[in-house]
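Missing here: one protein chain of the complex. Every other protein chain is in place.
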Amino acid sequence: MYPFSIDVFAARNCWYVASFSRDVTRTPMERWLLDEPVVLYRKENGEPIALEGRCAHRHFPLGEGKLVGDNLQCPYHGFTYAPDGQNVRIPSQDRPSAKCRIKSYPVVEKWRWIWIWMGDPALADPALIPDHGDIGLDDPKLVTDEVLHEELDARYQLIHDNLMDLTHVAFLHQNTLGGGSEASASAKVTETEGENWMEGERIIQNIPTTPHFAGYLGYDGLCDRIIGQRYYLPALHFGWDKYAYPAGHAEAGKIFGQLLVYHGITPARRNSAHYFFATARDFGQEAQEEMRAATSAVIREDVWGLSHVERMLRACNDEMPPEYSARSDTQQLMARRKLEKLIASEMKMAAE
Amino acid sequence: MYPFSIDVFAARNCWYVASFSRDVTRTPMERWLLDEPVVLYRKENGEPIALEGRCAHRHFPLGEGKLVGDNLQCPYHGFTYAPDGQNVRIPSQDRPSAKCRIKSYPVVEKWRWIWIWMGDPALADPALIPDHGDIGLDDPKLVTDEVLHEELDARYQLIHDNLMDLTHVAFLHQNTLGGGSEASASAKVTETEGENWMEGERIIQNIPTTPHFAGYLGYDGLCDRIIGQRYYLPALHFGWDKYAYPAGHAEAGKIFGQLLVYHGITPARRNSAHYFFATARDFGQEAQEEMRAATSAVIREDVWGLSHVERMLRACNDEMPPEYSARSDTQQLMARRKLEKLIASEMKMAAE
Partner (left out) sequence: MYPFSIDVFAARNCWYVASFSRDVTRTPMERWLLDEPVVLYRKENGEPIALEGRCAHRHFPLGEGKLVGDNLQCPYHGFTYAPDGQNVRIPSQDRPSAKCRIKSYPVVEKWRWIWIWMGDPALADPALIPDHGDIGLDDPKLVTDEVLHEELDARYQLIHDNLMDLTHVAFLHQNTLGGGSEASASAKVTETEGENWMEGERIIQNIPTTPHFAGYLGYDGLCDRIIGQRYYLPALHFGWDKYAYPAGHAEAGKIFGQLLVYHGITPARRNSAHYFFATARDFGQEAQEEMRAATSAVIREDVWGLSHVERMLRACNDEMPPEYSARSDTQQLMARRKLEKLIASEMKMAAE
């Protein structure tokens, strides 16, 4: 399926964001992840649980079910499942059956999101979740915010493509972010990568501090900005925008403000996706509502744009003329290939 | 298609409920039955007619047509058909053509429903309709009611499955019927079957008379309840709930009240179905509205549940993991196999 060059859908042996913490409660919730029905709820002690969202008996959607203690009961014939997916009650008979079970997915609640492992549970090592220390989510000096969750009517890879080609900023976001992007585009980018990540960073020297932020930052002179982004394949993009005093300033090089952003991206159905967007920053702590409005407006522009691309792809039944790629697409194309390889090697492993 | 294990859709050489009598009038009505477009109307003498709902000329939907006497005229070019499906007028030429005809389906109006035969008309023996004497529909002591007709967004076999596994009552109907079901579940069931029917009956002794009905029945002591259901494959389920004085009572064994229910089930499209639900009873004759509200609330719970199962099946493109069956599913599985055999033998006969 476009934009992949081979017939793959999504990597499974990895952690994805299933939800923000606040949306998983004692009322079971159906959510499709990687084209599978999942039901999310919490145990009485607050621990999050993710089970297959389909009863093993007659396929009833368990997102409509109800909790009996820590167990989930199907509303059709009352089949009841423990948090490990094992059936523990079949009301019409004396005892449950060991053969009756549904999938249970490993989940880890970290910061204020619920990470889920949709692949082989034996491989679900929590250490594979991007280190929250590295991305500022355990830094008490930062104020964090779960800005929005949207279910996009667009295949997930379109969101990755979008984030891997930031030349869209001056156009798609011209009403929100557009202003500063020209200077940014001319700065040299330093690119690095590892097995499952890619990073780009540029330093833009001697530009005005973003007027909108100057008040919160308590500084309105020229500054250096360090803007970067790291893609942790296949589920998270972490971005930073740091303000430093420029050469010539008494404290040259010292960072006096930073805004961090997080894009959690999870396939929903084959051509829809969950977008979890969050931020962290060390300034404007009192302006939570205002900052949220400003950043969510940007993401909504992406949602608008990507929905239009998806609409076109579907109208063409995915039979478009070959796409034209510019030099600025190099990173995006590398990211696609990297993910394709990841998925292909998983499929090969599964077939062995 | 699930839940059949072989590739079959529906039996054709049998009678199905096409409509309640009240819905077939002098205004033609389109209704899809067994995945075919049918148009239903009445002749001037009131006789019901069922014709193919598609003009032989250019496929116009004849449910949009108008009656000219007993004949049906297409609103596009005026092609007109007699009740036997034969074209009787082509306005642009002097005479109709014997070669121009549409299907005419045998119909029988019995009680207040219209039975239709969608298969080989030569085999349409009205004696094959379930005997209305056996099911109480010609008993003048009973008050009858056409409670509801719904077109479900669910394949028809899900309704049969639902009716063949009554362990759903305590869960899906816990807000309407739930209360008495636990005692019912423990009573021994007597099961019998014939070539094209299956029956189950249980007798529950010394239980309180349903509080809701006690006033109408004029008795609020303990009673015996005889609860049963007969499935006339593939179109009708007939159920009974009879109240008898218990052992020790002066008139022990005498039945002092009965509620009969009828579930007419007819495939509409491949994954939708018509549900015709009716009742008969010998008590509470003055409480028609109240009884109708009570019983239709139960059926609406089934509609809710089965629509959710169908939604899940479609979301999975009918590719679910194998279902788990409990002991209480034995009758349901037998009923599925019986119907599969019926359809398969029809297909074999048609192929010969």
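A few remarks follow.
Going in written order, the chains are labelled A and B, and every chain counts its residues from 1.
Going forward, contacts are C-beta pairs under 8 Å (C-beta built on N, C-alpha and C of every residue); 3 or more make two chains touch, one makes a residue touch a chain.
What you are looking at is a predicted structure, and each value in this text was computed from that prediction instead of being measured.
Shown as candidates are A:M29, A:A170, A:A294 or A:M334; the residue that touches the absent chain is A:A170. When you scan B:S5, B:S97, B:T190 or B:S345 for touch with the missing chain, the hit is B:S97.
Only one of B:R22, B:H77 or B:R314 touches the absent chain when the whole complex is considered: B:H77.
Screening B:V24, B:L40 or B:A56 against the full complex identifies B:A56 as the residue touching the chain left out.
Seen across the whole complex, the unshown chain contacts subunit B at 32, 37, 54, 56-61, 64, 73-78, 87, 90-93, 97, 99-100. Seen across the whole complex, the unshown chain contacts subunit A at 161, 165, 167-168, 170-172, 185, 305, 308-309, 311-313, 315-316, 320-321, 323-328.
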